[in-house]
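Note that this complex is displayed minus one protein chain, with the remaining chains in position.
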Amino acid sequence: MSSSANEAASRASAVSSMGQTIPTDAEVGHPEGVRWGMVVDLDRCTGCQACVVACQAENNIALNEEQRVLERRAKTWIRIERYWEGEFPNAKARFIPVLCQHCGNAPCETVCPVWATYHNNEGLNVQVYNRCIGTRFCANGCPYSVRYFNFWNPEWPEPMNNQLNPDVTVRTKGIIEKCTFCIQRINRVQVTAKTEGREIRSGEVQPACAQSCPTSALVFCDLNDPESAPAQLAEAEAGRSYTLLEHFGTDPGIIYLKKVDPHAELEEDSHAPVETHA
Amino acid sequence: MQEPVVADTKTSNRELLDFVFAWPAWFFAVGGALNGLLVAAFVVVILMLMFGLQFLGYSHPVYWGFLIVNFVFWIGVSHAGIMVSAILRLTQAEWRRPVTRAAEVLTIFSLLTAVQFPLIHSGRPWRTMYWTFPYDWNRGAWPNPRSPLVWDPSAIFTYLTSTILFVYVALLPDLALARDRAPNPVSRAIYGVLAMGFRGTTRQWRIQTVAGLLLSAIILPIFVSVHSIVSWDFAVTSVPGWHNTIFAPYFVIGAVHSGVSAVVTVMIVMRYAFGLKRFITRDHIDSLARLLIVVATVWLFFFLLDFFFGLYGTEPAEVDTWQRRLVEPPWVVIAITFIICAYIIPVPMWMFRAVRRNFFWMFVTTILVNVGMWLERYMVVVPALERKSGLTFTYGDYAPSLSEFILVAASFALVILGFLTFSKLLPIMPAADIKEGQILADRIRVGRANVPAAMRE
Partner (left out) sequence: MIAPEAAGLKLSLRPPYRPQALSISLNHAGIALLAALGVLGIVVYVIKLITAWGDRAEWAYPTVVLMFILSTATAAPLIAYASRMAKGYWALPLRRVAALYAVPSLLSFVLLIPIMASLPPLDGRSTLWFEFRAGAPFLTDALALAILLLTGMALLWFSAVPDLAGPPSRVRAMGRWQRLLYLNWAGTARQWKVLRAANLALGAFYLMGYAFVHMLLTTDLGQSLLPGWRSGIFPVYSAVTGIQAGIAITLLTAALMRRFSPEAGRFIGDEQAAALGKILVAATLMWFYFFWSDFLLIWYARLPSEVAAMQVTVAITYILPFALTGVLMFALPLALLIFNRVRQSLSLISGVSAMIVVGLLFDRIRFFVAPMANPSPFGHAMTELPAPYWPNALDVLFVIGFIGLMIAVFVYAASRIPVLNGWEMRQGAMLRKERTFMKTHVYVIGKPD
């Protein structure tokens, strides 16, 4: 069973006994209040899609064959969105990796009728596959369109089935799946740290996408830890930082840093698709 | 002008109950054809259960389509019954009498059909108990009360329950009548049990009347809540094109528009199919058509409000959605068809008395209204998903598949079949109510004119 299901079980047991209050972060063992997040530096992103492939391998995502992509049913927990800027021949390709933003104020969570998606106490937006019944309301509510539906049971031809990650559930047909910030890796690091009797070190947790990014455009971090390098980066680059679709008020856990283009004309709204209403 | 039905009690009894005890050949032919459609739909549903939803036209990020549209449509049609019965009963409109039962039965069967759709449309229908009923005692995992999808079943099942009660209470005297006139002992026994010993004593009549009035009053808030909640399935999200505060009243009035039109259609069919020429007259459809003019105009106003206030904020995503809805092909065709069918053709036609009192034209226009209203729901639901946010990279596309067409067609078959079965087993015309109307009818002489009148307590 996936670790997210364990999350659900532990939470459920806390709720089930009547009269008992839901334990706070401190009681569960996160006294400092972790909020996992990511800093995405678009100035470093080359659009190489390494993160996409890494995610595919790590999280047992079904194969995206050509047919699937054509019918827009390919699943990519992280995707590189490419936008063209300017007119040919002066067109420039702009890349932006979009994955689940793990919103603090997630529109997907409120609308799920069965609590299949909820916010855990580490700032993660968690999907409980066992509870999901596939109404797909969450996917509609998500402004970033990062939730994917399983139209069929995934299949891997021999010998590709041998590379499945044993830590991650293979999702059945009829449910929604999405980026988990590699929660299995987070859990493993937490267990290791606990057995060694120490705190989790800054930068110790690495989701597959961040790990595989050749230019370190994706940096995973605890947003509540002011000491972590990415948090400091976001702080230092405050002039470039923004969150995606800010006007939806979703409080995303992913901070984007704007591209620095030395040749760009001094126009504020050059990033049309990710423009926010100031 | 609203002339009362003229027939003595014996004729009324015979003609109103005629169909219950007769077996015309067309009944089997129509029933067989409808069942054929249902079988096709059944096959589709089995395939969906076995192999997932891959047969439907959904793709990323358009995850709701025809089936949800159809759900909204049938919930909308179900609003006719209560609109016609409860409101007209409370306002003592005399012409409601032959209309009520058909409208209520239409409500029941369209509701029953509507609730199928969210279920088969979910990814794992066998697990929907989580959603509609909090059964998972041991793990303490409950449905999420914040989700409109939990409000939905609550409202719909409340509505269904109260509508069935409403119909049953009104049905009691007719069941007693059927019991007394049943041709064989078996059906006599069945009607006898169903009639719960109704003998027509003063006390029974009083209780029956009071119960009917109370249920009418109680049902009205439920009726408003149901479609409001259905509209909130869309409007509570922040999806541009869905998120508009006008949605609740807009959906409710749209539901009444399509529902009352459906009632007119059904009544005209009944008039010919069941030989009810004496009881369903031009006056009735005339009155319904006048009601429809008002309803349709209010609905148009709300639609325009939705449109204006959609564009009002000049959010790029919202503007894209409306552009998709109204301008881009293929939606431009749908948009034009929709507004022509739902308003531009029918309402000006209804302005003419000759049209309002013509069965053929009323049949055509009310069918058109429902074509238009179906497309309206389609326009509300899908384009907003195709243009969901400012991220143009994920702009999607939706094209319904054959399976979805079959399921939608089967939903019509299911409602018609349910209606036919009901009319075969139980009196579809409220005989007691009609006879009451005949007793209460009176005339007043004013000068040379002789005006039809009715008694009020």
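Each chain carries a letter (A and B) given by its place in the written order, and its residues are counted from 1.
FYI, contacts are C-beta pairs under 8 Å (C-beta built on N, C-alpha and C of every residue); 3 or more make two chains touch, one makes a residue touch a chain.
In this text, all values refer to a predicted model and were calculated from it rather than measured experimentally.
The hidden chain, counted over the whole complex, makes contact with A, B. Within the full complex, the residue among B:Leu16, B:Ile246 or B:Val266 touching the omitted chain is B:Ile246.
Of the listed residues B:Phe133, B:Tyr312, B:Phe352 or B:Phe405, the one in contact with the hidden chain in the full complex is B:Tyr312. Looking at A:Gly37, A:Pro107, A:Pro207 or A:Pro230, the residue that reaches the missing chain in the full complex is A:Pro107. For chain A, the residues in touch with the chain missing from this view are 105, 107, 110, 247-249, 277.
Listed by residue number, the positions of chain B touching the unshown chain are 1-2, 91, 94, 221, 224, 228, 232, 235-238, 243-249, 297, 301-302, 305-306, 308-315, 442-444, 446, 449, 451-457.
Everything below uses one rule, namely that only the chains that are shown with their structure count from here on.
Note on chain placement: the centre of chain A and the centre of chain B lie 43 Å apart, centres being C-alpha means. Across the interface of their complex, chain A is touched by residues 51-54, 58-61, 63-64, 118, 121-125, 127-128, 130-131, 138-144, 146-150, 233, 236-239, 315, 385, 388-394, 396-397 of chain B. On chain A, the positions that touch chain B within their shared complex are 8-9, 12-13, 15-17, 71-74, 79, 81-83, 98, 107, 110-115, 131-137, 139-145, 148-153, 173-176, 244-245, 247-248, 273-275, 277.
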